[in-house]
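First the structure, in the form of structure tokens, and then the observations on it.
Missing here: one protein chain of the complex. Every other protein chain is in place.
Chain IDs A and B follow the sequence of writing; residue 1 opens each chain.
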Amino acid sequence: MPFKYFGKINFTPYTKVDKFSDYLQRGKLMGTQCIKCGERYFPPRADCLKCMDNTFKWIEYSGKGTLHSFTKIYAAPKGFEDIAPYILGIVNLEEGGRLIAWIKDIPENEIKIDMKVKVVPRIFEEIPEIKLYYTIEKP
Amino acid sequence: MKVGIIGIGHGKFGNRSDATVQELAFEPFKEAIEDTDNLRREDIDALIVGSVPEYHMQRSLPGVVAEYVGVNPKSTWLTEAACASGSAAIRTAYMAIKSGVHDIVAVIGVQKMRELSTEEILALMGRVGDVQWESIFGTTFPGYYALYANRHMHEFGTTKEQMALVAVKNHFYGAMNPCAFFQKEVTKDRVLGSEDVATPVNVFDCCANADGAACVIMTNDKLAKKFNDTPIWFEGLGSASAQMSLLRRPNLVEIPSAVEAAKQAYAQAKVKPSDISVADVHDCFTIAEIMAYENLGFCPKGKGGKFIEEKQSYIGGKNPVNVDGGLKAKGHPVGATGVSMTTEIVKQLRGDAEKRQVPGAEIGLTHNVGGIGQYTFVHILRR
Partner (left out) sequence: MEFKGKTAIVTGGSIGIGATIAVELAREGANVAINYRKHDTEAKEVAKKIEKLGKTCLIIKADVTNYNHAEGMFKKVIEEFGGLDILVCNAGINIDRVIWKMSENDWDNVINVNLKGYFIYNKLAVAHFKEQRNGKIVNLTSINGLRGKFGQCNYSASKGGIIALTKALAKEVGKFNVNVNAVAPGMVMTEMAKNIAPEFLQKAIDETVLGRIATTEDIANVVIFLCSEKAKHITGEVIKVDGGQYI
């Protein structure tokens, strides 16, 4: 599953961590762990920030976390006008690491900073092409 | 050896569809030379251009600017650090002069942004985070600062009203600045009532994309007095970086590169925040100015909202900030901003700021942030 299938518009089709999209299509949220020093990363990275080693293995994240901040985007960039307005949230994952994604399935008036949330792997359903993403939903 | 500024120039910021990027660059360059005492164009031995190239059809700006302003065959190159390109160019000039490689260096910050549509700019500037994991969801520059703002409001109780007061102040002073894009004052209600861009940031919380150019000419202390009675000296320079992505910052309520750069500048200049007579800070969004008060030590962490509420950043307050209108009223031609800030501080320290003069200004500070905080340059200047 090529990495370029990840996101509504993908800007980095080639990456050392492209297996991420394979796992995502199978419904798994995966990060990386440095084999040498054990440091964990989400989003995944191939080269360890701490010890600079480049051997790593994939580890599964539950998707559970807390909402660190959010905003509702009204003025959308090119390519996203058709889904505006949309709500972006930053989630601190339980196992460490952080991500940004759309908040779906939580009514706007219930979105509160520091609330518990779950990040769920998703596939864009209503289009012929395969496009993968994840959303922030109620736990 | 000290490094000082001997000439400044500032073009009109705004919608400059009347000029190409090199024509824009010419205006403040000429003004800066005329601002000196008898500096000849041939005396300049290097030209550094601060600009962000992705906005222009013209490739390789320094080449075309150097040719048009007429400094060929002197050395020229680009310095880029997103919205802090202007200050990055000034720091490079400082290093060139301090090391003795060059003696008199002109720095031009220039940018044409309005060759692109609003959606294109939103997309381009939205890619200033981590394109691999963030832009795929449609992040925008205002969106990133909105994420800061929401967290700041959550942790410290900062309000939309306080953010709006920043815009009110900057437009108040911008109305007195003939080079500013926007020359009209605004009311708090106007700001609060403006359209949502990315909650809680409204249209009037955002600086405008603008075209413009500014120039400073710098030299060493041996030559400075030859070309200007009142050179303005660089006392402290700080420069730091932070994670590109908000996903990897320690927190979302401050810009760590700004805190670090400010620390370095204060240490080198041997001054405290309360010693700063006047400052130009990076108010790309109103929340950015509030965070700047805190990151520069003008007020304690979390008290930035109170600072503006108490009018402490007006002339007469503890630390006058952005009394030239800031990015908010001037507009933000990204490459030019850092140089524009510097020209304002120079004016203030010379006593030339007329209606906007901070009485007795002795020590000035510029705070120029790139992108969403991955670079900050803080410069402290003194008469």
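Keep this in mind: contacts are C-beta pairs under 8 Å (C-beta built on N, C-alpha and C of every residue); 3 or more make two chains touch, one makes a residue touch a chain.
None of these values were measured; they are calculated from a predicted model.
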Chains shown that the absent chain touches, full complex: A
Out of A:37, A:52, A:83 or A:130, point to the residue that touches the absent chain in the complete complex. A:130
Hey, which of A:13, A:27 or A:139 is the one touching the hidden chain? A:27
For subunit A, which residues reach the chain that was dropped from this view? 25-27, 123, 125, 128, 130
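The definition used in the following text is that only the chains that are shown with their structure count from here on.
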Could you work out how far the Cα centre of subunit A sits from that of subunit B, in whole Å? 33
Which of the residues in subunit A end up touching subunit B in this complex? 6-12, 15, 43, 68-81, 83-86, 88, 90, 97-102, 113-114, 133
Parts of subunit B lying in touch with subunit A, wherever the complex brings them together: 118-120, 122-123, 126-127, 130-140, 142-143, 146-151, 154, 195-201, 246-248, 252
